[in-house]
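The other protein chains are all here in position, but one chain of the complex has been omitted.
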Amino acid sequence: MSYFTVFKMRLRMELQYRGAMIGGIACQMFFGLILVALYRALYAGKPQSLPIESVATYVWLQQAFFRMMLASDSELVDKIKSGDIAYDMCRPVDMYGFYYARIMAQKLMGSIMRAVPMLVMASLLPKGWGISLPASLPGFLAAIPALFLGLLCVCALENITVAFTMKTLDPRGMQGLLSLLMMTFSGNLLPLTLFPESWQKVITFLPYAQLLDAPIRLYTGNFMPNEALRIYAIQAFWVVILIALGEAMWNANKKRMIVQGG
Amino acid sequence: MNTLRLYFKSIGMLLKSQLQYPSSFIMQTLAQLVMEGGEMMVVILIVDRFEKLKGWSGGNLYFFFGIMSVSFYITELFGRGITGDFPSMVRTGRLDTFLVRPRGVLTQVLCGGTDPRRITCIAVGVAALVMGSNLSGIAWSPLKVLALVESIAMSCLLILGLFMIEAIFSIFSVKSVELVNAITYGGRSACQYPIDIYPLPLRALFTVIAPFALTMHVPASWILDKPLYGWPVWTAFVTPLAGAVVFAVMTALFHLAMRHYRSTGS
């Protein structure tokens, strides 16, 4: 049950950083306001088929769950840089699973604790500025499992980044590139719904779109609830692929480390 | 003059040490290029979908993006000591070694950090400026060039001043980095678009507290031949000085805060 213990420990740690949490919420609220103001100004010039309320909702959900995307485990990266990771690699547990649980706890707790107050605040904003109610009850219910699958996906992605970090030892270049891909193609910089339609056909199949874009589209009604199963299937497909890839990379790293003797 | 020489010598030395690890340096520099390119792509996609923004053409938007990008990354290139490294200088006690030398603390902090990887970001910004200038059909005159240079220089001082808030926080060991990011990185995200598109409270914020409106928006509007709300032309040269004012105020506060510096490991 060591995975569960790690998970619980991390949850408790996350709860302690209340100061950072309040700062983070304020920052994300501010970014949300700026983005909504920008899209409203753009809409004023040339309205789109997609209603502005839907764009605002998209922005707020992205901001509320921003913490989920952020590379969360700086302690782990430090461990890799200092070489202390070698000790962990020699423990008799599956290290991939160990860190997967750790990262997931951080992301889950960090984003829920920020998302709930943020969404409450965003719902108090005037219509067209704040977050709207879900398109339908089934849509809302369908979004929840999708969000969970998205969480599994993002944890697997972060573990792949970590595996890269272990390989190159100087992680900043690679991390920068991977986080750019994440920010752009997850819809954080610009809602994927505002990308050119032809791009969207491809982008929505990428793993990055599975994190938040898929659940948000179910919430706003951009995807219909009856499409939910198809979406879950794509998400689950990526979860399996990404976990398998990450696990393979971790094992390769482990072998290399044992050969080199740490 | 001596101080300036010292600064460039220190920067040279930092460059020398960063080039001790060339492959990592090149990789990171390229990563920066792709990242800033991504930001630029978002603006292009927005222009592609919406064509214009409240009377500002696509070319105008690239021009604004370019000014912000160039100013922001020049600041990070030369002011890394404040924009990035200061909290760790406090944590590791490097600030102590600055304090026992007969030079200004701020001078030494700035001498202590540079981020040459940003050069590619600046290149993206310059590309955006050229693209924006061509698409907007700006008729360049010496006065307009001067306005652009002043705008960029003053915006750099403003950005440096805003990052000093974080430095001041870390002197008191307050960990509210994310709160400060709202004004620095948030300011960049917001003000890479013309500021008059925002509702009044945001406009007020970016005029009074983080006056990007004064250092960037006013001179850029004049360069783009937009009416300056009926103001005379010289305002385009006077308002950017707000950047220097913010920097001066923050410098004074920084020195006040240093009196309460408690050093670590006592």
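To keep things simple, chains are lettered A and B as they appear, and every chain counts its residues starting from 1.
By our rule, a contact is a pair of C-beta atoms (placed from the backbone, for glycine too) under 8 Å apart; a residue touches a chain by one contact, two chains touch by 3 or more.
Definition applied: contacts and distances are computed from a predicted model.
The subunit not displayed here is recorded in UniProt as "ABC-2 type transport system ATP-binding protein", chosen from "ATP synthase epsilon chain", "ABC-2 type transport system ATP-binding protein", "Lysine exporter LysO family protein" or "Peptidoglycan-associated lipoprotein".
Among the displayed chains, contact with the absent chain in the complete complex occurs for B. Checked against the full complex, the candidates B:23, B:88 or B:263 give a single residue touching the omitted chain, namely B:263. Taking the complete complex into account, B:13 is the one of B:13, B:26, B:149 or B:248 that touches the chain left out. If you put the missing chain back, the residues of chain B touching it would be 2, 5-6, 9-10, 13, 16-18, 20, 92-94, 96-97, 99-104, 108, 259-263, 265-266.
Quick note on the criterion: only the chains that are shown with their structure count from here on.
Distance between chain A and chain B, defined via averaged C-alpha coordinates, is recorded as 29 Å. Partner chain B is touched in their complex by these residues of chain A: 19-20, 22-24, 26-27, 30-31, 33-35, 37-38, 41-46, 48, 170, 172-174, 176-177, 180, 183-184, 189-190, 194-196. Put simply, chain B touches chain A in their complex at residues 21, 24, 27-28, 30-32, 34-35, 38-39, 41-42, 45-46, 48-54, 175-179, 181-182, 186, 189-190, 193, 197-199, 202.
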